[in-house]
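A short worksheet on the structure shown next.
We show some of the complex, not the whole, and keep each chain where it was.
Note that the chains take the letters A, B, C and D in the order they are written out, and that residue 1 is the start of every chain.
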Amino acid sequence: MNLQEVEQLLQAYKSGELGVADAARRIGDLSYEDIGHTRVDHARASRQGFPEVVFGEGKTRTQIVEIVVRLIARAPNVLVTRTDEATFGEVRNVVTDAEWHKAARLIRIRRDTTERGAGEIIIVTAGTSDIPIAEEAALTAETMGNRVSRVWDAGVAGIHRVLAERERLRAARVIVVVAGMEGALPSVVGGLVSVPVIAVPTSIGYGASFGGVAALLGMLNSCASNVTVVNIDNGFGAGFVASLINRNAAQ
Amino acid sequence: MNLQEVEQLLQAYKSGELGVADAARRIGDLSYEDIGHTRVDHARASRQGFPEVVFGEGKTRTQIVEIVVRLIARAPNVLVTRTDEATFGEVRNVVTDAEWHKAARLIRIRRDTTERGAGEIIIVTAGTSDIPIAEEAALTAETMGNRVSRVWDAGVAGIHRVLAERERLRAARVIVVVAGMEGALPSVVGGLVSVPVIAVPTSIGYGASFGGVAALLGMLNSCASNVTVVNIDNGFGAGFVASLINRNAAQ
Amino acid sequence: MNLQEVEQLLQAYKSGELGVADAARRIGDLSYEDIGHTRVDHARASRQGFPEVVFGEGKTRTQIVEIVVRLIARAPNVLVTRTDEATFGEVRNVVTDAEWHKAARLIRIRRDTTERGAGEIIIVTAGTSDIPIAEEAALTAETMGNRVSRVWDAGVAGIHRVLAERERLRAARVIVVVAGMEGALPSVVGGLVSVPVIAVPTSIGYGASFGGVAALLGMLNSCASNVTVVNIDNGFGAGFVASLINRNAAQ
Amino acid sequence: MNLQEVEQLLQAYKSGELGVADAARRIGDLSYEDIGHTRVDHARASRQGFPEVVFGEGKTRTQIVEIVVRLIARAPNVLVTRTDEATFGEVRNVVTDAEWHKAARLIRIRRDTTERGAGEIIIVTAGTSDIPIAEEAALTAETMGNRVSRVWDAGVAGIHRVLAERERLRAARVIVVVAGMEGALPSVVGGLVSVPVIAVPTSIGYGASFGGVAALLGMLNSCASNVTVVNIDNGFGAGFVASLINRNAAQ
């Protein structure tokens, strides 16, 4: 929400130029736009430093296109996560510079490429199968103006693979670790560095991994004190918070 | 681990002054000290920016005193969490400037009070019963050199209580939100600000709260993108990560 | 069950006009009709104020058509929930004024449109994806003779969206809140109003939402005292109870 | 919150008599009082029709006494739930008309005994062991101005015990059913009546009852459409919502 516009409205109300009902409605308009099925939240950029990201699951293609059109009218960068190629087709019909990222199942429009982060964000995966979630995190962080490095397939059963990256990891501002199965990698990485580590459990695994619950519990119980956790397969969330931390550093 | 000491040892090894076994042992000594039951980890300060914190649960009083003595010999500040007043008594017998924090059940020795954080850390609780965990977070962050503000009892069922603190929250560098029961407060706070929010579920609640699981799940599934989560009742972890984020900002 | 008919049967029995077996059977006939696979429960209208609603899941199309035919012969309004368009086709072949509601996956026959509620029922959703369940609640309440308002996509991460509806919410007689993910919205709405709030957890979410369990637990542990809960995705149940509460008000 | 006081403050602000900061603070004061550990919520009566109830668990005796003193200064009736006799002793020292209800472990101050409900609330238990939770519900509803009837020990394994109460149940405005073990009673009661039934699972049971989870699941999955559920052992919540429903009826 543009605070100057709000102040003008408040002054108009105090001076009697606007009645209370009108003032309320117009302030409300500034912060979101009601398009029936969805309240498009234009205020989020001011509140969280980024336009609303569209979570694609559970929405129809038409709804997604409508929301993207509203968002891109006011913001330079938009992400649609958890979507499919057919939806991308419909989005590109109306927003021709939209890109499709297959592994991450993500639509991106990126018109502002200013670098905003002070340091580097490193994304690490335990295995090859964790890459799609890790890419969601990496693309989110890049779109939010950060330098991002990828370290794929560095799981703990071959500990020398992650130890080999020790120096690189220590140079990061913040690290995202993506792992399924037992979810042990964030603990090991956390013990090697002195920056925040964001752990993303994935639903990769079999048997008693219970769709990522084993990894989630492992990460929540990490004996490394610098680890926090996001939801199973929530690559977007990890990339988002990593960006906020890195941006802090820049200010 | 002091890197200069390590380099000297490496040169002594290369020049033949030290055999391989001797070199290895002396490098090892630099990083931890084996006192039988425990490997006291002096290297952690260099790796994580803080001396090892002693997790009191499951350790005998004698073990805790021994560990504290070794740590304080090399580091200015030490914390013992999840402990009791009797243990504090024994610690104070040998470390006279140790303090006892009753609500948080925490022993603190704080000889270095340099401020290291760039901004302010705010700790918020949903209810009165969440205060002990929140105090653990607050004391941890203060001991690590941060300015800390406390906002107690601002749960969502009386939403005006948290809205009243909106401006203050928006001025923070990082926010820790401590909540039991349904764990909804981090989502609301997360939606109000554009900085990282660390959510701490507490075991406060009854019936189907299952010792904090309801709050934990609520926080992991938060619809606010800037929320990450630590383990149930893990106030220390939240204060620790908040400090790392705030310190980043200062560098 | 028509109580006058029952009384007549009882008098016929006492006078000896009917033997005990005959009397029992005929009273039984009044209350349900056995059509082999199903006991069609005509008595439910007298017991619960509404004809039996047909829960479509797990029934064959033929069974559903047979049940609808029996019910509509004695009652003006009938609902079939959790069904599909092909079943609707077969129902309309024999009941030509049946309507198909796609989002809610619901067949409705509505011949009696008398308004019975004293106040307004408001249905609120946290997100766009919760709308199908919310529509099931709304259609149920409308069919039972209530005025219904819809407030879509007012989740807690943008708290101003629900605060903007505060006055409207306070004017309702009863509110149904439909939410997935962390299920926090009923707590916030509950804190804003002084009427009963019926919370419907939805299976919308991902990762550790466990098909609605996270939302369900959040709602059961709500710190707002005026919240009760129905089963996951049970929009029908919520609309039904809301109608009973609103009807009470009218008597 | 007294709306007239708020309007006066708003007019004072518009006229310039009060600056924006002052106006905000004074409106805030009207709605809650910050006493350090707790924000006492005087506004709740206007929002929910009843003063804040003090949930005793997890609060110290001193905290409870301080909160009660603040609340009773502005409201005629106060409840403290989940507390003990020693706390009651301290409360009575300062509030001499406080009463102790042993079975329900509840402190009550009741100065306003106006009847507000239009009909009768019936509380039913499945077994003798469920009585303490049922009493919490009954006392809450009575304190909120309702006529309350108690039907104890009417579980489904002797179905004639609940059938014997059929007529009485049908005369109620709203029914609360308290049951442990398999939690089947709300379904049976729900099928007998046409008013809302609020189900309270209790932690009574053994083996695979899992502290009330079996009863909770049974109630959530009830095949009776007029049943909603509150948390395990949450007698207070059930009595509270029953009062709101009954009050609606009276308006």
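Basically, a residue touches a chain if its C-beta (ideal position, glycine included) is under 8 Å from a C-beta of that chain, and two chains touch if they have at least 3 such contacts.
Keep in mind it's a predicted model, so treat the numbers as computed, not measured.
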item: Total identical subunits in the assembly as filed, 4 in place; value: 8
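As a working rule, only the chains that are shown with their structure count from here on.
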item: Copy pair chain B, chain D: interface residue numbering same or different (half cut); value: different
item: Chain located farthest away, centre of chain D as origin (C-alpha); value: A
item: Centre-of-Cα separation between chain D and chain B, whole angstrom; value: 38
item: Separation of mean Cα positions, chain D and chain C [Å, integer]; value: 26
item: Length of the line joining the C-alpha centres of chain B and chain C, rounded to whole Å; value: 49
item: Junction residues of chain D, two or more chains touched; value: 47, 216, 231-232
item: Contact graph of the chains (line, ring, star, complete, other); value: other
item: Chain-to-chain touches, reported pairwise for every pair that qualifies; value: A-B, A-C, B-C, B-D, C-D
item: List of chain C residues in touch with chain A within their complex; value: 127-129, 131, 152-154, 158, 160-161, 164, 204, 206-209
item: Residues of chain B defined as touching chain C within the complex; value: 126-127, 155-159, 163, 181-184, 187-188, 190-192, 205, 207-210, 213-215, 217-225
item: Complex contact set, residues of chain B against chain A; value: 46-49, 53, 118-119, 173-174, 191-196, 198, 216, 220-221, 225-232, 236-238, 240-241, 244-246, 248-249, 251
